[in-house]
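Notes to accompany the following structure.
Apart from one protein chain that is not included, each protein chain of the complex appears where it belongs.
The letters A and B name the chains in turn, as written, and every chain counts its residues from 1.
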Amino acid sequence: MNFLQFSFYLFSVILIVAASLVVTVRNPVKAVLYLVLVFFSAACIWLTLEAEFLAIVLVLVYVGAVMVLFLFVVMMLDIDVARLREGFTQYLPAGLVIAGVMVAELAVVMLSGRFGLDALPRPVARGVDYSNTRELGLVLYTDYVYAFEMAALILLVAIIAAISLTFRRRGGTKVQVIAEQLRVTKADRLRIVKMSSEITDGEKSQ
Amino acid sequence: MELVYLLIPLACLGAAVAVGFLGSVVGRVAAHTIAIAGVAISFLLSIIVAVDVSQGHHFNGAIYTWGQSGGVVFTVGFLIDELTAVMMVVVTFVSLMVHVYTIGYMAKDPGYTRFFSYIGLFTFAMLMLVMANNFLQLFFGWEAVGLVSYLLIGFWYERESAIFANLKAFLVNRVGDLGFLLGIAGVLFLFGSLDYATVFEAAPQKETATLVSPMGYEWQWITLICLLLFVGAMGKSAQVPLHVWLPDSMEGPTPISALIHAATMVTAGIFMVARMSPLFELSETARSVVLMIGALTALLMALVGLVQTDIKRVVAYSTLSQLGYMTVALGASAYSIAIFHLTTHAFFKALLFLGAGAVIIALHHEQDMRKMGGLRRALPITYGTCIVGSLALSGIPPFSGFFSKDAIIEAVAHATIPGAGLTYVAVLIGVFVTALYSFRLIFMVFHGQRAENLDEAHGVNEPGWVVTFPLIALAIPSVVAGAILVEPVLSGRLFATAITEPVIATGSHTTAGTMLLHGFSGLPFWLAVAGVISAWVLYCLKPRWPSKIASTFSPVYRILQRKYGFDELYQCVFMRGSRYLGEHLWRTGDVKLIDGIMVNGTANLVGRLAEIIRHLQSGYIYHYAFAMIIGLVVAMSWHLWV
Partner (left out) sequence: MIPLSHYLVLSGILFALSMIGIFLNRKNIVILLMAIELLLLSANMNFVAFSHYLGNMSGQVFVFFILTVAAAEASIGLAILIIVFRNRQSINVQDLGSLRG
């Protein structure tokens, strides 16, 4: 067993354990943290597949942004965990049966030899000068350029949607109303009072 | 010449449209001037065409193509030959006379201009019918005259009876038209063309074409087509059992009874069968049916004519009977004789109707013959012309009816197809009955005692020249038309190209002279004379005998009075039957099936299904998620193992 195999199986075990903890732990905050672990080990597994760019993106975007967002939300909301876990194991047998059937079926297909080393041998590892990022960029900006633009648009829409959904105006916030500032005239700010000149007592005495 | 052909119907149409739309603007005098000018132009041009045709100039061609579908071309076209020419002259002449007469008859009617528009339209439709060179145009004319007939029978639309009568005429004609349309469809199916010339040329090759019915009988195609076409003719020409509309159509104004229900439209069926002679000659079965239907109509309707008391209805039943004679001639393969009788009948029947109309005007719209009598001094011209008409109708030589009717009887005597023997007897009895009812009318109206309840103070005077002129103008051809036409018709010369028929077996009597000599010694003549004398005895000498005879033979009298119960039968079977059917279709079909099961049932079914299915719609997102996952597993298993 070489280092590659060792790391693959190590991270696989971590991934499976972490994933099962994600769906079973009581505390949602812990669940999010286990999810971070799942993503991290997934990124490591992807490294064994020479998908360096995606592995980094997974860590940066998912762990760095999405998971932090999850953490924020979970901590922000006052969640009554006890109620949410009522009947937690009620559907477990059904879920286990379904999942078991599915894993069995997948295993039947995947271990049938069609995906074994004889049918699909593992490609020879690339050299040091190979850049996964460059390869991906070459495809992304040529063949998939329209899809890429579309993905950007989807992200923009998601930003707008998330903000407009959660944004609410509170009373008492101070804001600048530029239109009103521009509409201001001299009469609004300055009051000229006409009055006769008077001589105060002090001046009189002088 | 093509322009002339086109102008003949269009002059009538133009006049009708002008009068119809502008009649109320230009006033009565201008309206009838336009209408009469239109039909007069048509008449004069028809004479020109007739002269041209007699010199051997025929025409058969399309004027205008108005549609093309699946290789079948629909055209407006004219076929001008002797048959068409004769019909055109007859139609336009009678129409012209009726136009003139209408000025007098309808003088006080508020629908004066409307009436002129209708009869102009009718003349146009009838001309299109007779001038057609294809089945579609024939059908157009056929339906158009039916429509105008409907409008005219219901001309006095305030009268309930008129509305019933025109509805009846329309419905009965629909029955005939259905047959006619199926016949045309059969022609199109068998020959692939609607053009007369093409069809007639191809007909002999199709003689053996047969149609196997679902029950296994073999039908000759031509027989089927001929029978269906004849059903149409039965409707239009009022043959038993589709005759019931014609007596009721007397609800229309008298000029219309003369023009449409005596002289022209009802002869459309006769004309059509004559036109189709190349087809009918190929089917003895069809001719046999035609012959027997004609014989039934000729005899039965003449008998009913004996007991009618309404002056117009007597003439109407005589029309039915005479149409029966024409049909008999068609069945006996004597098509040209049928057209000959059609022509002479058009003149003398229009004359009789207009004469009856003159009596009706003179008596201020009284139509009951029992209230008439002794009018011969007050109405000398009407009396004289009616005598001429009745003599012609009864077939007394040398009036025109004699020649045509005698020729029909001779043709039947020589016919050999099944049913000819009985038909011969029927038409002979018919001659006697015809003379009897014709002169019964004459004697009841013009002779005998002056009916006391006729208001003397009003005075009974001969109507003006617009009424008497058409009477005289029609009386002249009623006398001479037979003698003039008999020789060319019977020698087979006149319609040689227009009609396909075997050589008519009438012995050697093909000229007017020999016909007359033969006529005085023949049985029909003596039967007619016997009829006239019987009428004289019964209604002049012994006026009490008729009622005695009626009470002695009261069952027979009642049957005749009820017109054999055709109306009651149709009322019971078709009217009640269709109401019953309609009621049940409404209750079960509409209310239960469509409303109950299909419309409300659909809604109920959806409602009930939704009542069950809504339980699936729990609203909990995890239920949907479970459904998706289970579906996924099932789909995977399906792909893996099935």
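Convention: contacts are C-beta pairs under 8 Å (C-beta built on N, C-alpha and C of every residue); 3 or more make two chains touch, one makes a residue touch a chain.
Model, not experiment: these values are computed from the prediction.
Per the touch definition above, the residue from B:Lys108, B:Arg544 or B:His615 contacting the chain not shown is B:His615. Counting over the whole complex, chain B has residues 610, 613-622, 625-626, 629 touching the chain that is not drawn.
In the full complex, chain A makes contact with the omitted chain through residues 4-5, 8, 12, 15-16, 19-20, 22-24, 28, 31-32, 35, 38-39, 42, 45-46, 48-51, 53-54, 57-58, 61-62, 65-66, 69-70, 73-74, 76-81, 83-89, 91-92, 94-96, 98-100, 102-103, 106-107, 110-111, 115-117, 120-123, 132, 135-136, 138-140, 143-144, 147, 151, 154-155, 157-159, 161-162, 165-166.
Keep this in mind: only the chains that are shown with their structure count from here on.
Chain geometry summary: the mean Cα position of chain A and that of chain B are 92 Å apart. Residues 626, 629-630, 632-633, 636-637, 640 of chain B are the ones touching chain A in the complex. Note for the complex: chain A touches chain B at residues 91, 98, 101-102, 105, 108-109.
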